[in-house]
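Omission of a single protein chain aside, the complex is shown with its protein chains in their original locations.
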Amino acid sequence: MLSAVRTTLEPSLDPAAYPFVTRVRVRFAETDAMGVAHHGSYLPWLEEARVAYLRETGHPYTAVRADGFDIAVVECHVRYRASALFEDELAVHCLVAPPTGATFEIGYLVLRGDEAIATAVTVHAYLESATGRPRRPPEWVRDISTASH
Amino acid sequence: MLSAVRTTLEPSLDPAAYPFVTRVRVRFAETDAMGVAHHGSYLPWLEEARVAYLRETGHPYTAVRADGFDIAVVECHVRYRASALFEDELAVHCLVAPPTGATFEIGYLVLRGDEAIATAVTVHAYLESATGRPRRPPEWVRDISTASH
Amino acid sequence: MLSAVRTTLEPSLDPAAYPFVTRVRVRFAETDAMGVAHHGSYLPWLEEARVAYLRETGHPYTAVRADGFDIAVVECHVRYRASALFEDELAVHCLVAPPTGATFEIGYLVLRGDEAIATAVTVHAYLESATGRPRRPPEWVRDISTASH
Partner (left out) sequence: MLSAVRTTLEPSLDPAAYPFVTRVRVRFAETDAMGVAHHGSYLPWLEEARVAYLRETGHPYTAVRADGFDIAVVECHVRYRASALFEDELAVHCLVAPPTGATFEIGYLVLRGDEAIATAVTVHAYLESATGRPRRPPEWVRDISTASH
C-alpha cells in the first residue's frame, strides 16, 4: 500500500539537483522537550517551500484555489537525518517530479549549511474543490517539473 | 534511500490486526483553509497513540526519558486516504513491529467508523539522551511487538 | 485598548464556579525546548473546552457553522501560573459569561489536580460567515451563560 510510491522519487542529497530553495528559521514553538525541532514541525516547512516554489513559477496556490482547485497531500514521507535546533537556519530545497496520471510528487532536501537534516517526498493530487474529485494536473505542473533527478 | 525502509511494514486496513487503539477528536485548530484536518495534524495523533500504547504496556515514555533515553522519530510515512473533519472522532490503531537492529517500526490505521482515514508507519531509534547515540532497543520493545502483521 | 475588555470577567480559581470541565493530556508535540508545554499550546486546549461545552449544551459548533455563522475569537488573555509537563492530565474548566452587545466572554481555569496551571479569558464575536458581519449572539448563548462568577 505504501509501497506503490516507492519506485518513483529518490530525493538527492545534492542541493544542485533542486531548482528551488527557500529558507526557514526554527521557531521556539517548533521545538519539543528533547530540545530539538519536533518531527511534526517539518511538514509546514516543506509546505512553505512548495508554496513558495509555485509562487515563484507564476502559479501561486492562492490562484489555484481561486480557480476552484486544491492541491491535496495524499502521502508524505520524511527521513530525519540530523536534529534541527532552535534558531537554526535551514535551506529547504525542492523539485516537482513529472506528473504520472492524476498525482505528482515533490522531493525535498533540508540542509543546515552542508549537513543534510532531512529528505522528504510528498505526493499530491489535483482536486476540484467543489466535489473533491481528482483531476489531471494542469500543464504547468509538467512545465515546472524536473525531468531527471 | 527512502526505499530501503519500505519493505518492512505494511499497515493493515483491518483494525483487528492492531493490539491497541486510542481515540482523538479533530480540533478546530487542526483544520486548515481547505476545511479539513491539515496533513501535519496527523503526526501528533500518531504520537499520542504510541505514547498511550507505551503507557498501557507499563513503559511510559516519561520513564524512558527519566532513565536517560529518548525514542527518536527517524522516519515517518503517512498515506492520507480520506479527509478528516472538525469534530470527527477518530480511532488511531497501532502496533509495534519487532525491532531489527537499532530501530523499530510502528504501524498505524486511523479510522472514522469503518472508513480508513489514513495509514502510517513511523520508524524509531532508541537513543542515549546525553550523547544522542543509538542503542539497542530494550527487551520490552520486542515483548510488546506484534510478530505477524 | 486592551484595557476596555478586562473589566468584565475575572476567572475564578475555584473549579466549583464553572459549569463544565473537559480533560486534555499534554502531548509531546505540545512541549518545547524548556521541557514544558509551550505557551501557544494552551489556546487549542481552551478551544477544545469551549467546543465541548457547546456540544454538551446541544449547540455544537458544527451546527453553528452549518447555519451560516462563525464564532470568532476577538481577544484572548492567558495567565500562565505553573508549567504543564508532557503527559500531565489537565482539567480545563470553562464558563460562558452573559453576552454584552455583540460579544461574549468565556472564562477558563486549567487545573492539574488542585494546582492552577492557567486562567484565561477569550472574547468572541458572533459573525455571519458569508459577510463576516457581527450579529447579536443567539438566545442560547445567554441561556448557557453563568450569571454570577
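By written order: A, B and C. Residues from 1 in each chain.
The rule we apply is simple: a residue touches a chain if its C-beta (ideal position, glycine included) is under 8 Å from a C-beta of that chain, and two chains touch if they have at least 3 such contacts.
Keep in mind the model is a prediction, meaning the values are calculated, not measured.
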{"item": "Touch residues of chain B, complete complex, unshown partner", "value": "28-29, 31-33, 35-36, 38, 40, 86"}
{"item": "Chain not shown, touching residues in chain C", "value": "1-3, 6-7, 10-11, 13, 33-34, 39-40, 43-44, 47, 65, 70, 72-80, 83, 119, 121, 129, 132"}
{"item": "Absent-chain interface as seen on chain A, which is shown", "value": "25, 27-30, 43-44, 47-48, 51, 55, 60-62, 86-87"}
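Simple rule for what comes next: only the chains that are shown with their structure count from here on.
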{"item": "Reference chain B; chain at largest CA-centroid distance", "value": "C"}
{"item": "Same-residue or different-residue interface between chain A and chain C, half as cut-off", "value": "same"}
{"item": "Between chain A and chain B, centroid-to-centroid distance (C-alpha), Å", "value": "22"}
{"item": "Intercentroid distance (Cα basis), chain C paired with chain A, Å", "value": "35"}
{"item": "Numbers and ranges of chain A residues touching at least 2 other chains", "value": "33, 40"}
